[in-house]
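Take this structure first; my questions come after.
All protein chains but one are shown at their positions in the complex.
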Amino acid sequence: MTTPQSPAQATFQLTHNAYGKSANRLVRIVRDSPRHEIRDVTVDVRLWGAFEHVYLDGSNAEIPATDTMKNTVFALGKTDFSTGAIEDFGAVLAQHFVATSPRVERARVHLVEHPWVRLPADAEGSDHTFFRGSSGNHVAWVEHDGATGTTSVKAGLDDLYVLKSTASGFVGFERTALTTLAETDDRILATTVQAEWTYAPDVDDYAESWTAIRDVLVRRFADHHSDSVQGTIFNIGTAILEARPEVLDVTIELPNKHHLKVDLAPFGIANENEVFVATQDPFGLITGTVARAAA
Amino acid sequence: MTTPQSPAQATFQLTHNAYGKSANRLVRIVRDSPRHEIRDVTVDVRLWGAFEHVYLDGSNAEIPATDTMKNTVFALGKTDFSTGAIEDFGAVLAQHFVATSPRVERARVHLVEHPWVRLPADAEGSDHTFFRGSSGNHVAWVEHDGATGTTSVKAGLDDLYVLKSTASGFVGFERTALTTLAETDDRILATTVQAEWTYAPDVDDYAESWTAIRDVLVRRFADHHSDSVQGTIFNIGTAILEARPEVLDVTIELPNKHHLKVDLAPFGIANENEVFVATQDPFGLITGTVARAAA
Amino acid sequence: MTTPQSPAQATFQLTHNAYGKSANRLVRIVRDSPRHEIRDVTVDVRLWGAFEHVYLDGSNAEIPATDTMKNTVFALGKTDFSTGAIEDFGAVLAQHFVATSPRVERARVHLVEHPWVRLPADAEGSDHTFFRGSSGNHVAWVEHDGATGTTSVKAGLDDLYVLKSTASGFVGFERTALTTLAETDDRILATTVQAEWTYAPDVDDYAESWTAIRDVLVRRFADHHSDSVQGTIFNIGTAILEARPEVLDVTIELPNKHHLKVDLAPFGIANENEVFVATQDPFGLITGTVARAAA
Partner (left out) sequence: MTTPQSPAQATFQLTHNAYGKSANRLVRIVRDSPRHEIRDVTVDVRLWGAFEHVYLDGSNAEIPATDTMKNTVFALGKTDFSTGAIEDFGAVLAQHFVATSPRVERARVHLVEHPWVRLPADAEGSDHTFFRGSSGNHVAWVEHDGATGTTSVKAGLDDLYVLKSTASGFVGFERTALTTLAETDDRILATTVQAEWTYAPDVDDYAESWTAIRDVLVRRFADHHSDSVQGTIFNIGTAILEARPEVLDVTIELPNKHHLKVDLAPFGIANENEVFVATQDPFGLITGTVARAAA
């Protein structure tokens, strides 16, 4: 049943490898007082290191099981995570994996915090009752490199569904034999924002930064006239960089969730940008990175 | 290629039939002023009537195409829907289908309104910028019967994800040879609420009723101690009936989105209901209907 | 924190209740010989009975926990399920719940068997290696009523995605002011079949019946000219009843997964039913039940 692996190793090489445990669904209740806090985080762990023997030799010597990574997320979820930022918890985890397993050279922890909203204060039981929010997930990537001892942090936002019912158009584009799209100076712009940014070192308060960046992003989405999804990306990116000096660059990817104006003319009904059909596919997908200009 | 159908008709009968168009994704922008309103509704249409010949005879005579139903949703979405309740729009649609197609005897329109939240008033562009809400979908079923000329209305709520971090337990249940569950007087109770209620005739304002019922539901979920999901259902159901005389009965179905306490004892760590793993399956599913008692 | 329940009980009544455990993901390997069999079943349990006190009184006395239902599925999955039909396993489960818990009056077990296909016999390791099939799920509903001692069985099929690239049309339908659909005598008909049938008592071999019914269904979908989805439903239903005397009636629900012919005329290209766009929404949804005619 066993396939002899030696001949293959002579001819072929393993040029890349990594492994980890994904979708660890950690919910942490902070109950130091009757007013509970809830942290709801999906944690993915990925490790790089001296793991070639596992691929080549049928040996699992000295490698952490992905099950142990899961245990680690939950154990350190108790001892090292309560009201702090997920970026800080991610750093603890990433450093732990490098520190405790000699063969682990680099660890990346991806965290997605799902928002919960507390009930209004006048609701009895609001100290411990929440409903799921829709303000976007707080995402973070924390990576620790054992060789250099450095920990790098990126943060981002996803699953934020926003819509402008006007102040958006698309005109003046290329027309070829295969172009049928009409120009419009008034359309719906709807998208699910996915943004990712790099922090300068020594950020004081990752949670405060994230909230402030999200606020800038949403307000700029609202306050500008969109000439294209591309223009909206640049507008948002520069607004974030202007407002938040701790951000070095920001990458934004926006699906264009098309809302097509319905042609009601066959029924003798005017449709002055009032009736749309929301479509799933196909969809435009536009991305861009905005960074600080070199001095 | 054609299968002769006559012999079959002698031996077999069509005992039930219906058809319609589902997932009509209507977005209606009300732009009578610079402060736009957005209505985002998924409409399903289903018709019953004298359609047997379509099944039996290979004839489509006098039956509305589902494509026409789609056109109807969008055309009447312009002429008969703006800031009013989806229940009223549903009634217009249901009555239209019965009135315009002689073979249609009964029409049911199912509407799901997806919540959008306007940006704060101090945000420039808030007149026309929204983000998706998470306060639960407003659901309605409106049915019009051509024979009796009656229109009946049910409403409901779905996709409302709520969680209590305490004030929930489960003790004293049956123990058999196959029971392993430990009793607990302190657990997480999390669920996605699905509720459906019947209105008395002559409701003044369906939108106002829905909002008030949702508020009662959420506050009661928060303010009581849950002895079981069943008890929570009865608590919520009675709270709605007490508060809202226009509701005749309410059916609530709650999946128990289990959050399992993680055993950290093997690591020498105490877990006093602080660290949980959120699970997808299996899940408990509990339902009940509460109605006004007969006099 | 506790809501007094007595006043509510005076005014309101619980008119319906049920509960159970859903999405029990049982995988059973039959390894009596080196040639393994795999059974992959999702089991949902639902119970009805004397459970009012749980809703009304905050007492869980004598009721089975849904966790115990889960344990039961897996324990009996070992002792009472191997190569037999899921209908027979469902009967064992349903009867068990009624027999072992005095308050349970009726139990319904819903089973969905996911198909796996063994590798070809000439593949080394085919005795224990499988890939997921796409021949449709085998679905069953088995219900046991404690009062009458009867067990009833329904079976069905879902998630079978089929397509006819021709031999399907739709003409002669109602045309109103809101109709824009063109007639066509040649279109794609694509659907995901959902079928459900009632068995006469004393079926010998549920697995053999299911396979034979599925075969009739697929072949009739292929061999007839479809004048409408409705006509296809009646054709398939009668074919099943003609071929399989153990079937009393069959209900078929077909979503019309529209494949729209793309208009290439603006580009000077003819499209003779060769290029289509597959769409997700909206979709037609058509249903019908065919039964044996009364004597």
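We just call them A, B and C in the order they show up, numbering each chain from 1.
By our rule, a residue touches a chain if its C-beta (ideal position, glycine included) is under 8 Å from a C-beta of that chain, and two chains touch if they have at least 3 such contacts.
Worth saying up front: this structure is predicted, and the values here are computed from it rather than measured.
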Among shown chains, those touching the left-out chain: A, B, C
Sole residue of C:A99, C:A177, C:L264 or C:A293 that reaches the chain not shown, by the stated touch rule: C:L264
Among A:I86, A:L241, A:L264 or A:V277, the residue in touch with the chain that has been omitted: A:L241
For chain C, the residues touching the chain missing from this view: 24-31, 36, 38, 40, 71, 74-75, 77-79, 116-117, 119, 123-126, 128-135, 160-167, 188, 218-219, 221-224, 259, 262, 264, 267, 269, 271-279
Chain not shown, touching residues in chain B: 1, 125, 177-178, 180, 266-267, 280-281
Chain not shown, touching residues in chain A: 1-3, 5, 8, 10-25, 44, 46, 51, 54-56, 58-68, 70-72, 75, 100-101, 167, 170-174, 176, 178-181, 220, 223-225, 227-231, 233-235, 237-239, 241-242, 249, 251, 255-256, 280-293
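Everything that follows uses one rule, which is that only the chains that are shown with their structure count from here on.
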Chain A and chain B, separation of their C-alpha mean positions in angstrom: 30
Contacts with two or more other chains, residues of chain A listed in rising order: 125, 267
